[in-house]
Each structure stands twice: as C-alpha cells, then as structure tokens.
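A single structure is presented below for examination.
Omission of a single protein chain aside, the complex is shown with its protein chains in their original locations.
Going in written order, the chains are labelled A, B and C, and every chain counts its residues from 1.
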Amino acid sequence: MSMAGPKHTQINPATGEVIGTVEFGSGDDYERAVKAMLAAKEKWALTPAPVRGEVVRQIGQRIREKQHALGALVSAEMGKILPEGIGEVQEAVDICDFAVGLSRTLNGSVIPSERPGHFMMERWNPLQGCVGIISAFNFPCAVYFWNVALSLVCGNVNLWKPAETTSLVAIAFVKLVQDVLKESGHDPAVATLVCGHGKEIGEALIQDPRMELVSFTGSTAVGRHVNQVVAGRFGRALLELGGNNAMIIDRDADLDLAVRAALFGAVGTAGQRCTSLRRLFLHADVYEEVLGRLKQAYASVKIGDPLDSQTLCGPLHRPEGVKLFTTTVAKALEEGGKVLVGGQPWHGVEKGGMLSHGNFVQPTVVEVPATAKVLEEEAFVPVMYVVKIKDLQEGVKMNNSVRQGLSSALFTSSPTSVFEWTGPTGSDCGIVNVNIGTSGAEIGGAFGGNKETGWGRESGSDAWKQYMRRSTCTINHSKELPLAQGINFGGGNENGGEGKIMD
Amino acid sequence: MSMAGPKHTQINPATGEVIGTVEFGSGDDYERAVKAMLAAKEKWALTPAPVRGEVVRQIGQRIREKQHALGALVSAEMGKILPEGIGEVQEAVDICDFAVGLSRTLNGSVIPSERPGHFMMERWNPLQGCVGIISAFNFPCAVYFWNVALSLVCGNVNLWKPAETTSLVAIAFVKLVQDVLKESGHDPAVATLVCGHGKEIGEALIQDPRMELVSFTGSTAVGRHVNQVVAGRFGRALLELGGNNAMIIDRDADLDLAVRAALFGAVGTAGQRCTSLRRLFLHADVYEEVLGRLKQAYASVKIGDPLDSQTLCGPLHRPEGVKLFTTTVAKALEEGGKVLVGGQPWHGVEKGGMLSHGNFVQPTVVEVPATAKVLEEEAFVPVMYVVKIKDLQEGVKMNNSVRQGLSSALFTSSPTSVFEWTGPTGSDCGIVNVNIGTSGAEIGGAFGGNKETGWGRESGSDAWKQYMRRSTCTINHSKELPLAQGINFGGGNENGGEGKIMD
Amino acid sequence: MSMAGPKHTQINPATGEVIGTVEFGSGDDYERAVKAMLAAKEKWALTPAPVRGEVVRQIGQRIREKQHALGALVSAEMGKILPEGIGEVQEAVDICDFAVGLSRTLNGSVIPSERPGHFMMERWNPLQGCVGIISAFNFPCAVYFWNVALSLVCGNVNLWKPAETTSLVAIAFVKLVQDVLKESGHDPAVATLVCGHGKEIGEALIQDPRMELVSFTGSTAVGRHVNQVVAGRFGRALLELGGNNAMIIDRDADLDLAVRAALFGAVGTAGQRCTSLRRLFLHADVYEEVLGRLKQAYASVKIGDPLDSQTLCGPLHRPEGVKLFTTTVAKALEEGGKVLVGGQPWHGVEKGGMLSHGNFVQPTVVEVPATAKVLEEEAFVPVMYVVKIKDLQEGVKMNNSVRQGLSSALFTSSPTSVFEWTGPTGSDCGIVNVNIGTSGAEIGGAFGGNKETGWGRESGSDAWKQYMRRSTCTINHSKELPLAQGINFGGGNENGGEGKIMD
Partner (left out) sequence: MSMAGPKHTQINPATGEVIGTVEFGSGDDYERAVKAMLAAKEKWALTPAPVRGEVVRQIGQRIREKQHALGALVSAEMGKILPEGIGEVQEAVDICDFAVGLSRTLNGSVIPSERPGHFMMERWNPLQGCVGIISAFNFPCAVYFWNVALSLVCGNVNLWKPAETTSLVAIAFVKLVQDVLKESGHDPAVATLVCGHGKEIGEALIQDPRMELVSFTGSTAVGRHVNQVVAGRFGRALLELGGNNAMIIDRDADLDLAVRAALFGAVGTAGQRCTSLRRLFLHADVYEEVLGRLKQAYASVKIGDPLDSQTLCGPLHRPEGVKLFTTTVAKALEEGGKVLVGGQPWHGVEKGGMLSHGNFVQPTVVEVPATAKVLEEEAFVPVMYVVKIKDLQEGVKMNNSVRQGLSSALFTSSPTSVFEWTGPTGSDCGIVNVNIGTSGAEIGGAFGGNKETGWGRESGSDAWKQYMRRSTCTINHSKELPLAQGINFGGGNENGGEGKIMD
C-alpha cells in the first residue's frame, strides 16, 4: 500500500551512492495496517496449520527461484559480501522448509488426568493479538523470515518494521510473500510491512496492546526499552539483543581449526553479526603461536567492494560505524591495549590507490589486559580483543563475566572439557560451541542468548511456542464432579481420595 | 537464622486473635541470606538431578507424615476451612512426588546436525543466578512448593519471601525442608527463607540482579511493577497474577453439574482462590432455572469457624477484605446490579446469635448488566456476577473481554462447542475447562494465565524449563571446519553446499 | 539395472489389455542389488540427516512436477479412478515434504544422569542393515513413499519389491528417485528396486539377515509368515496387514455426514483400501433411515472406466477379485444375509449396453446377522455388511470382536461418547475416528493397526523410530568410576549412595 510518511533515501554503504527512495509509513498508515491485519486474523487462525505450511512452502520455493538477485540486493543495500548476501537468502529459504515440517508438528499433549471420566490436554492456539517484528540492518531478510515463517504456520498475522536503512530489501521480500498469499487465496495483510522510523513506527508498535508479541532484534539499549514497555502492558517480548561473543583456545586445541574459526568469526560480515567474535581468550601455552597465525591470516583478507568475488571484508553498514570503530580502538588503547593487526579506517589506498567512498575499516586485532572495560561492551565493528589466560577455568570465567550471553566457543580435544563447558559450570551463553566458531548456529536448534541478550529463542527446538498461546484443557465427560482436594461442597460427590488437584 | 528486622504479629482471621510473632528480615539479613545461597550454589548445581530428586522425595514424605498438623496451621493462619488447609498441604506433597519423576526427565535434545562430523544438542542447565519466590497469602504453602519442588530438582538455590500475614506457615515448612537438606548432607541455604515486608524484602529481591528468576504470585498491580523492574535488568519473571474467571453455562449444559461447580468456584476459599469464579454467563434459556438452583445451593452454605467441620465458608484473610467486599457490592449496585444472594458482611448473627470477630462476609451473587465495569476487575471476595447471554458466541466474547486470562469453564454437551471453546477462536485463558469449574487444575498440566495474569506457567508440562537455562551446543568432532553459508573464508574448506546455517 | 528373471506382463484391469512388459529380478539380481546397497550404505549413513532431507525435498518436487502423468499411470495399472490416482501421487509428495522437516527433528534425548560427572543421552542412528519394502497393489506408489521418504532421511539404504502387478508404477517412480540421487551426488543404490515374484524375491528378502527391517504391506496370511520368519532371525518387521474396518452410526449421529462417509468408505477404490469400510453398525433407532439413504446414495455411483471423470467405482485390480466378490456375497447369503444393494459382477450392461472386459463388480450392501462369520474376514471387494445394534456399547463390542484392528469410526454428537470411544474401553483399533469415515488418516499422525493388522505404524508421530536404532549412551567425563548399586569392588571408589543404577 502507498504510505504517507516521510521519504527515505537508501544508500549503498560501499559507495555512498543512493540506490533508491522509500515511502515511510505515518502513524495513520500504521493504524490502517493493523486494522487490515485484525480483519484478516480469524480466517488465518482457522486455516489449518498444514495448509498454512503449504503457503510457507511456496514462499520458500519462490525465494529459491530468485535467490541470486535477492542476494545481490542484500549485498547492495546492507554491504555484506555477495556470498553472504546469497547465504542470507538461503537462510530464508531454509527456515521456510523447516516451518513446513513444523506445520504438522505444532503438537500439544494429551495428559493423563487423575480424575475418572476426565480428559486433559494441552493445546496450542494462535495468539489472540498480532505479532510485531522489528529487525536490524545486519540481517535485513533472514531475521524477518526466522520469525515470520514460524509465526505464519502458528496462525498469526504479522507486522514487519525493518531497519530504516534496509527498506528496499524488506519491500522486495514482502512483495513476494504477499504474492504467494494472494495467489493461494489468503489475505496479504497476514504479512504486512510498514517501513519507518524506530521512534515513530517502532515505538507505536511496542506500545500497541494489540501487538501481543513483539519480536525485536537490535541493540541491548533499545531492547531494554522494548522489554520494559512490553512488560508494562503484559505483552510478550522475544528479544535478540547484543552479543559479546568469546572464543577460548585451550592448550589442547587444534590450532588450525581454531585460527580459521577466529578469523571468520571476527572478520565475517565486517564484524556486524550478532554472533561475531569479539573476545579471544588464548591459553598461555599457545598464545604466541595463535597470534602469529592470526596475523598471517588477517594479512590475506581483501577489503573492498562486497560484490567483488575476491572481497572478504566489505564496508560497515553506516558511516557512524567508522566513527564507532575509531573510538573503540582508541578506548582499547587507553586501557593499555596494543593493536596487533589493523586499527585504522580504510580508504582503499592499499589496493591500487583508489580512494573509497564507502564505510570501510581495517579488520583489527587488539591485545588487551583481562581487566579492560572495553571487553564488557559490544561494538558492531571488526575489532577482536585478545587476552591471555592461564587455564580453561579462567577462560570460562572471562567468558561469563560480561552482561551479554549470546554465543561462545571452546577449542579443545578433551571430552572432560567438552562436557564441562556445555554443563552447569560452563558457558552461560545460549550458544555453546566446541571446535566451531561463535557463528553458524543451525536452524534445528533454538537460537538466542541469555542475560542482556534478552533470553529470546528463535528458529528450531520449541521456539515456535513463543508464537502461540497454550491452553491447558480439562474436559469432564463423566456424570460426576469431583472437587479439588476431595472436598464435599454443597452436597456434591467427592474426589476419589487423591486430591492431587491444584488451584 | 535469627533476623534483625521488625517483629510481626500473626493474626487468626477467624477470631482476630494473635497466634504468633515473627522476626522479619532486615536488608542485612537479606544480603546475608543471598550470600549463603551463592556459597551453596555450585555444589547443588553439580549434584546430579536424580540425587536432588531423592531429596525432594524425602521432603514430600516428611510433609506427608505431618499433613494434618500442617493443614491446621494453614487454616489457622490463612483462614481457609480445614479440608482446604489439609488439601493445600496435599498439593505440596503431590508436587514433590511429581518433581521426583521430573528429576530424571529434565531432558534436552540431540538434534541432527547438517554438517558432517558435528554433534548438536540442546542441554538444560541450572540457572546461573538464584531463584526468588514471592508468594501470596491465599495459598501460603502450595505456591511455594509448586515453585521450589521444581526449582530444586532443576538445581537452583531458592529464596522465599512469603506474604507477611502467613509467615508462620512459611517458617514451619522451610524448617522441614531444611531438615531434610541437612540430613542428606546438603546446605540448607539451598532453600532459604526471609520473611518480611514486600516494600523492603520483596523490593530488594526483585531489584537484585543476582535473582535471575523471580517467581511472583500476587495482584496484577504489584505484578506489573515486578515485571517492569525485572525486565529492566533482563532478569526473568514468572508471574501468576490476577484472574477474573468466568463460567459459561450453555443451553445444552448438565445443570446439576454446572450449579455445583459454580457454587464451589465462587464460594470455595471464600472467593480467595486465583481461580475463583467471578463471572457467570448464563444462556437465556436456562437463566432462571440456574439462578433458582443457585439460590437454593447458597442457602445451604454454612459460614463460620474454618476449623468447624460444618463450615464451608470461612473468613476473609484480612480485615481489608471486608471493606473490599462492601465497596465491590456497592459498585455493582451503582452500575445497575441486583443482589440475588448475600451482599452483607457477616457478624455471626445468623447462626446462634454469636457475634464473630473475624473477617466474615456473606457469599454473594449479583446480577449485573453485560456492560458493568465491575466485570472487568478481580475482587478477592466471594462475589459472583451473573450475566445473561443469548448464545455461546456472546459468552466466549464476554469471557475474553477482560484484561485477565487465567481460568475459564464451559458447561455444554456439544462436541463442537468443546473443540471450538478449546481452539483458536475459543477462550483466551490459560486454563480452558469443560464441564468442570474454574478451579481444580491438575499438576500434570501447565498452570497459569495469559494477558494480565502474566503468562507464567507452573507445575506440569514443560513449566520446569523456566527454572533452567538452555544451552544450544554444536560440537565439531571432525577435522574440518565448514563455514556458514558455504563461504570460503581465509583458505578454509567449504560447507557441503547446504548452507542451512544461521547467524 | 537390467534384470535376468522372468518377463512379466502388466495388464490394465479396466480393459484386460496389456500395457507393458517388465523384467523381473532373479536371485542373482537380488544379490547384486543388495551388494550395491551395502556398498552405498556407510556414505549415506554419514551424510547429515538435513542433507538427506534436502534430497527428499527434491524428490518430492520432482514428483509434484509430473503429478498428473504419474497419477494416470497409477490409474491405468492399478485401476483406481483418476482423482484417486492423482491423489495417491499427492500422498507421495506430501510425505516427502513431511520428511524434510523430520530430517531436522530426528531427535534423541539428553537425560540427566544420577552420577556426578556423567553425561547420558539417547541417540538415534541409522540401522546397521538394510530396509526391505514390500508393497501391495492397492497403493502402488504411496506405500513405498511412506516408507522410503522416512527411511531415507533416517539414513538407510532401501530395497523395494513392489506387487507384481504394479511394476510399471514402481519403475517410473524409482527412476525419478534415482535421478535425484545421482544428480545430487549420491549413489542410486540407496533406493534400489527389484521387481519380482513374492515367492522368490519377496521370500529372499524376508529371509535375508542383511534386511534388518522388513516393511510389509499386504494380507494377514502372508504377513503372518513374514512376521514369523523375521522373528526367527531377530530382524524387525513393520507390518500393515488386513483391516476389517467398522463404522458405528449412533442414534445421535449427523446422518447426512454419516451416510456420505459410509458410501465413500465402502465404495472408494472399489473397496480395496486397507481402510475401506466393511462393517456398518447402525443403531436401531436410525437403522431404516440410514439404509434408505444409503440405497439412494449407492444408486448414484457410476461404475466404469477409471479414467472417465464421471466414474466413482473402477474395476477390481485382478480377475481373482471378481471371484472373491462372488464367493463373499454367497457366503453372506448362506449365513442369513440379505443383499440390499448390488450383489453381482458388472459387465457394463447398465450403462449403454457395452460389455466390459475389466474386473468390475457392483458396489454391494448386505444386511447380516451379528453372528455371521463373514464379519470376521476382510475381503478386498466393495461389499459392506450392515448390522443392527441396540446401543453404542454393543457397537463397540462388535467393532472390537474381530482379529484385525486397523480403522474404526463412530458418528455421534455426544462428548461422552467421543472420549469413551477414544479411551481405554473404546475402539481397539489403531485409527479411531469420530464423525469422519474409516479412511483418510493424515500424515501427521501414526498410521497403522493393532492385532492381526500387525501393530506397525507409519508416517507421522514417532513412526520414524522404527527406521533407526536407538543408542543409550552414558559418558563418564569425570575421573571417578561409581559402580552400580554403590558397591566397592576391587578397591574402587563408590557410588554416592544413590544406587539407582540398573543392570
């Protein structure tokens, strides 16, 4: 639908060029959108889940057919390198495939009742209200699909407010989703898009009591606000906030694997993944060896145009990112840090002398003391801090010492370390890897983090339950009415002496 | 431990007599208690879950052995009738038995990984922090055990802040729990009690970042505050707040069952259960018939001493309850309501002329118009509103029209109504019953409510997951490092073309 | 591969015409096939399940693209009407879609260990041996895909021995499956076909110790042999044998629904579904009414060419079917039965005087006494027996009185009947329907029957477990070795006093 809010100019972060203009939504547009969603709600909720799953299957198939073009659009607007752009589109396809299976396994339970002639079950129903999805720039389409693919098979109507700076990607994908909805006889309002400013559309959404579930991906600062607003109105928040992800390389690690994982974790997507590696804890015995290999590996990373097939590190998404990079490195130095690799913005001089107009920086490694405050903050730039540890216990303690709790990785060849790291006294993160890096969770598991990362879980396992409401149902099909705790009340009959009934 | 806060006088609500004095905790006491818990934490978390389950089994057995005395104490301090007091203790026993089985079935998942040589699992670990339990006066021991029995087998250390006015019950039960802990070689701080004022101890608890999970049972007003405070610090809240529970009696209902269920639902525990019946929706065709039967049934309810075996309706727990009763009835009358039964405080004159000093009121039925505002508020007194409806659809709409969402019941003999009522367009409550009243959930199902009831789930099903933290673990046991989305990064090998890996 | 066994001529059952000639496999062919499967086994088993799932997704997509042509082939060779032929192909597509989701949810469990420093899990692995699938003529492709789609994602290599008379269908589908396997770089032997005679190839397969799982769909008589042979060598049998399915129409049923369900159940696929309706139990109060409506409904059924869009009842698959029909009706008459509808072979005279050369019979309804022996046998022809019952209890007893236990249906409008019929004293069948007929199970549930139907379960729920082997794993990652039951043996340390360890 046509929108009445301000026009917004979309920029290619690698070149600074304008690549499009988008109509943002006004408050009235938002209201109109929600009304259309509510009008579509009941029919969609009553559509059988496997039929909803078939719609999602077709959405996935449609995306698959245009994967390359969509991937290039992601690269152009977000700035990630093309293989990552295409890879992100693949994630959208995959979660659709996953949701198809889910549409037949949104299972409740039949639970044995303690009362004769009673049938007890737990049944999962669509939410009463709407689902609002606020996504971040770094995964301009995948985050949306992680949410909407599940939410659609769960029977909900969904409103998407994408990051301002990736609105073109949002428009392209929603167009395709709505096409499938329409072609299969469903109301396109089931998947509604309103582009706009966070302060306006985003705020309206989180305040809106009709938005029963708010799925928010973004910074911890904004996420805290979302969490409190939604808590105040007894809505439900699904949060994917800041990570501050660490990798421990223990003395018994396979260093070859470890170094490659560290490089990819820290440099991939120019350090702008929520699971990007930010803190590297190296056992003293392998400290020098790993640093040597890392320097060598970093030296091979080509910075530049994300559409160039040789490039491994594209631009930061926004110009502010470069500023953040500079202050981050400066803070680290103030605290006694020492730059081992990189440390500067990048203007293209390295490769052929051409000055870049994009938001480029050098992938950077900074050695810092274990007490440095910079270790406590997530900065969405390709800066990795390195700290020496004396043993695994110290590494685990460091890993757990921050307020964020998204992803963590240990490189080791000891089964004891594997099971302790993943157990009660191990990593306190939502993602606890061994011998792979901090990125790269699979859709079959629940994705998300603890503590200030917000406790949300998306994708696999039972993450779908967050998109549904649970009904605990007891059905008396007898002619008796056993009362709780065997009480004889008003002449009625009694419970059979069990009394295991709660209030 | 001895406490340094104010002394608090415990009152018998049926007689107004003092039955004991309790040392409340000071801020220092709270701090000391938490430190002791933290000191006990790791050992308990590393104790195997089935061994923790054995401790809980013994706790249950210990309670079972003293059930009658403990039940009488509940009656004396809270004011519920003795069978309900004993019944509540039975709930504590039952949830312990349930938790024993749970201690061997806190299962995670082994999930097929898409990468060769990778092992993926979801593992459930104890919380990193502590669990704080704030309970309400109406179930002075059961609410604690619903929480602590599960939380103990989950491996957590727990702090209980009971309602001020039921501190004696709390002391008696915690003594017993700690005895078992000590006898089996565990630190009693695993189950710590600090009695005290909500404004002081309760507030300290919800603000405390060490309290990772706060389980709060109480009013929506206080619960909203708890929810926001905990959200602001990214803790986790498990809320069991106000219900405003409704029953629909459809034209095809078994009226005999329905009337008895309504009576028990509205009058049991003097209307002070979270699942007490407050709103009764009667199909026009059975309206008069049901009202007639209800009046008759209410007439047989004996008010009085909760320890008297003839009594069905004891006192309200606090003198303020009587005031609330009076204003509630008055508001209903202002809105066009008509008292059908009761409507007055009760001074014992009815039965033998003895003037009661307790907080007694008459169980009351008020006919109100469907638009009355009183229907939207929960008042913790034995007042039931009756509204005439023209069909089931109207009844469901009325049921769902309030901000609370705990319990609901439909009386019907139609399978279509059964499945629609429990389905997508049916009741939006957490508890959705058919042909039984709003009270009486079993421990096998998840207990709790939606919307302003707070979305918490306790007891059965997967409620235990709220007391644990989930670790999604991927373990690479190969010599390869497949990267996300099949990217070749820094010379490493590639993922096998699947690329179904998320960030 | 080219086969060295006898040539087999495929016949169109509607015309008696030859539609193809097939090379059957010899004993040597079988041996060669199994060796190829074993050679392919390890690589396939080590291919990650989600990657196997992607192969199955492509298989489903490939079938979808050729659905109409494949459906016509099913109709031509099996004889079912075209919509049923296309519908059967759709089943193949659907189970592939389902298996894709399953490939990420073949979950094992992480189970809390009672021993400190121990990790316990249940892990599901592919079978050690091969899977043999023997399918029946009535679902010449769907049965195969119900098995192979699941078995493929489970990581097994599979040998298919189809019914002799539907070999062309088998060849067409396996060609397509193997194409996808090859194109995606997998060994086509993973899905191997050997057409041939049951006595030879079938017998070799069930005797073969390398066939760890034998999935057999067919008659109870042959199934008993299969079961015993496989039991004797400690293989595993998944059996889908004879049904003898009943429908009860109670006095409170919706007769309109019930009659239509009975008609479809008894006449659909000319009575050759395993879930076809064979026994109809009518409450005395509705007996005459239902019979009247049934006669009317049967009168509208057009018999004839299955490719003709007007036809509802095609030919029987084999000429022997006509003989079976005749003797079945005769037996019923001997036992006091009375033909209400049909009762004769059909030679096309009814419609236009053209004499048919196909295996046609009239859809038939026979009223029999409750004691008739014919009620105990399944005959794979469109004959439905009708028996009058005095109440639901008698109907349930009749339903359960036969040795088969596949499908059953009750028509009622009473919740009590719904829950009793599906509960401990209700139907003893694997499929227990209410207000739908005996056919039409969905893939999300487990499909299969009890007693002489063979206890097998295919398709949804946890049916996949039959295609895998379960490993219960305990991993000690501590430095201690607690022994079972706390025994101190040979100077070792002791278990911590729990002793809850089995032998």
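Simple rule for what comes next: a contact is a pair of C-beta atoms (placed from the backbone, for glycine too) under 8 Å apart; a residue touches a chain by one contact, two chains touch by 3 or more.
For clarity, every value in this text was computed on a predicted model and none was experimentally measured.
Novice: Of the listed residues C:19, C:172, C:301 or C:370, which contacts the missing chain in the full complex?
Specialist: Of the candidates C:19, C:172, C:301 or C:370, C:301 is in touch with the missing chain.
Novice: Looking at the whole complex, which of B:8, B:32, B:80 or B:104 touches the chain that is not displayed?
Specialist: B:104
Novice: Looking beyond the chains shown, say which of C:62, C:331 or C:477 touches the absent one.
Specialist: With C:62, C:331 or C:477 as choices, the missing chain is touched by C:477.
Novice: State which residues belonging to subunit C touch the missing partner chain.
Specialist: 42, 45-46, 83-84, 86-88, 90-91, 94-95, 109, 111-115, 118, 120-123, 125-126, 128, 139, 142, 146, 155, 224, 227-228, 230-232, 234, 236-237, 254, 257, 260-261, 263-264, 267-269, 273-275, 297, 300-301, 312, 400, 403, 418, 422-437, 439-447, 450-452, 454-455, 457, 459-462, 469-477, 479, 481, 483-492, 499-503
Novice: If the hidden chain were put back, which residues of subunit A would touch it?
Specialist: Counting only subunit A, the missing chain is touched by 46-51, 54, 103-116, 118, 121-124, 412-415, 418, 434-435, 496, 498, 500.
Novice: Mind listing the subunit B residues that contact the chain we can't see here?
Specialist: Within subunit B, the residues that touch the unshown chain are 50, 57, 97-98, 100-102, 104-105, 119, 415-416, 418-420, 423, 442-444, 460, 475, 477-478.
Please note the rule applied: only the chains that are shown with their structure count from here on.
Novice: Which chain, with its centre taken as the mean C-alpha position, is closest to the global C-alpha centre?
Specialist: Chain A is the most central one.
Novice: How far is the middle of subunit A from the middle of subunit C, if each middle is the mean of its Cα atoms, in Å?
Specialist: 42
Novice: Can you tell me which residues of subunit B touch two or more of the remaining chains?
Specialist: 46, 109, 111-115, 118, 121-123, 418, 434-435, 500
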